[in-house]
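Reviewing the structure listed below.
Only one protein chain is missing; all other protein chains are in place.
Per-chain residue numbering starts at 1, and chain names A and B are given in the order in which the chains are listed.
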Amino acid sequence: MNYVLNNIPVRTEKPRASGLTMVMDKGLSIREVEDFISANSDFVDIVKLGWATSYLTKNLAQKINLYQDAGIPVYLGGTLFEAFVIRDQFDDYRKVVQEFNLSFVEVSDGSITLSHEKKCDYIKLLSKEVTVLSEVGSKDAAKIIPPYKWIEQMQKELDAGSWKVIGEAREGGNVGLFRDSGEVRQGLVEEILTKIPEEKIIWEAPQKEQQVWFVKLLGANVNLGNIAPNELIPLETIRLGLRGDTFDHFLGDLKL
Amino acid sequence: MNYVLNNIPVRTEKPRASGLTMVMDKGLSIREVEDFISANSDFVDIVKLGWATSYLTKNLAQKINLYQDAGIPVYLGGTLFEAFVIRDQFDDYRKVVQEFNLSFVEVSDGSITLSHEKKCDYIKLLSKEVTVLSEVGSKDAAKIIPPYKWIEQMQKELDAGSWKVIGEAREGGNVGLFRDSGEVRQGLVEEILTKIPEEKIIWEAPQKEQQVWFVKLLGANVNLGNIAPNELIPLETIRLGLRGDTFDHFLGDLKL
Partner (left out) sequence: MNYVLNNIPVRTEKPRASGLTMVMDKGLSIREVEDFISANSDFVDIVKLGWATSYLTKNLAQKINLYQDAGIPVYLGGTLFEAFVIRDQFDDYRKVVQEFNLSFVEVSDGSITLSHEKKCDYIKLLSKEVTVLSEVGSKDAAKIIPPYKWIEQMQKELDAGSWKVIGEAREGGNVGLFRDSGEVRQGLVEEILTKIPEEKIIWEAPQKEQQVWFVKLLGANVNLGNIAPNELIPLETIRLGLRGDTFDHFLGDLKL
């Protein structure tokens, strides 16, 4: 920090088990990755190469190495896992993970129809080799999953070996955890939290209001994902009560 | 491509006659252009220096050379053509095109009132010297042009020498082909396609939903324009059925 401010909430430190920020890279150039790391490496815990953008990324190995050398694990978006699975190329997927030395994977079924048993089998299998994040929730706005199903699936995926489960929101923040308008499905989130420990969940929350909502509910050290690279310092100020939105939240009885 | 995925639609290759992507640069710095090219040169066919931003761009010749040396033709936005024409400085405009070694121009009347005959005269004249793109549709949301007029103007402009015609949407994607809300004027597009060959049209489609709509209607190799530089890899994944939106579209009978 560049100066001392009192009464700032204490953030967990890297490597973090909670208070994680997951950033979505959807096609940064090599030099943009360098820039991103130079300004933000303390605030990012893990980078997702969004959906299947890695298929097209130039100098992919170099990009992944840059992140990993800066202490930031990288994984390939769940849609890519699904793209391999639907093509009956799961073994090829595992080879890609190996070839690029990835220690994390995401298992999801946002765009394909997969029995939950089969999904958990993938989690079991992959969790023997790498750290698994698994995602719950559909990318299809029309598929509303009731809260008890979210909870059941999250619990089973954690039991199957997922390190953490991710609540779906997409890049836009308008499905899954959120309504079309971006508004949080508050009842859903609260019901999930009655059963699943909060440190086991990463909430995708690309929009600022969504981030504010989660920080107000769960504090500075809530796990948040799908953050745009240029929104990382703004998010960190929201976590610390240093942006208008959460300014009052951590001040307690402090008054002029 | 960084790995092999089966059942991916075949994309045309550069130099493309169809399946074009036109990107709008609205003020990138020299180093940002280098970054953009390093990550995206395979996916971009032509760059437009948006409206009259070229008037203010530092190191304009260097920027244009960077793009051209990477095999990416550059042209100046149609609004600049109009800015010269309304000031009775058309000859000065031609000198600018020559001075910067541009092989493409855009002829449009989105902000000025120009008889269609006169517009076609400009197209005829310029098409003897350079490749002409001409744009149909007003930037004024209040000026609704009926479908038969779009068709008539597009046909006459192609007859006058335009290489392709561009359907207007602006940087925001909220006029011309689209409603205020960004929604596609579906009937308009379908009616145009009954008369004008699709490979002769570049659809301005800056918003993701608009891009998805056109890819679903016309396939991976639809011509799209006004794409933001950092949305190029995302667009390419949409074209290839590798983002949630179009994931199912190219899979045919593939099922788990």
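Points to keep in mind about this one:
The rule we apply is simple: a residue touches a chain if its C-beta (ideal position, glycine included) is under 8 Å from a C-beta of that chain, and two chains touch if they have at least 3 such contacts.
It should be emphasised that the depicted structure is a prediction, and the values quoted were computed from it without experimental measurement.
Although one chain is not displayed, its contacts with chain B can still be listed: residues 26-32, 50-58, 60, 79-80, 82-87, 89, 92, 95-96, 99, 110-114, 118, 139, 170, 172.
Chain A residues in contact with the hidden partner, per the touch definition given at the top, are 1-7, 31, 34-36, 38-40, 42-43, 208, 230, 232-234, 236-237, 240, 242-244, 247-248, 251, 254-256.
Keep in mind that, in the parts below, only the chains that are shown with their structure count from here on.
These two copies of the sequence, chain A and chain B, are related by a rotation of 120 degrees on CA atoms, to the nearest 5. Chain centres here are Cα means. That of chain A falls 34 Å from that of chain B.
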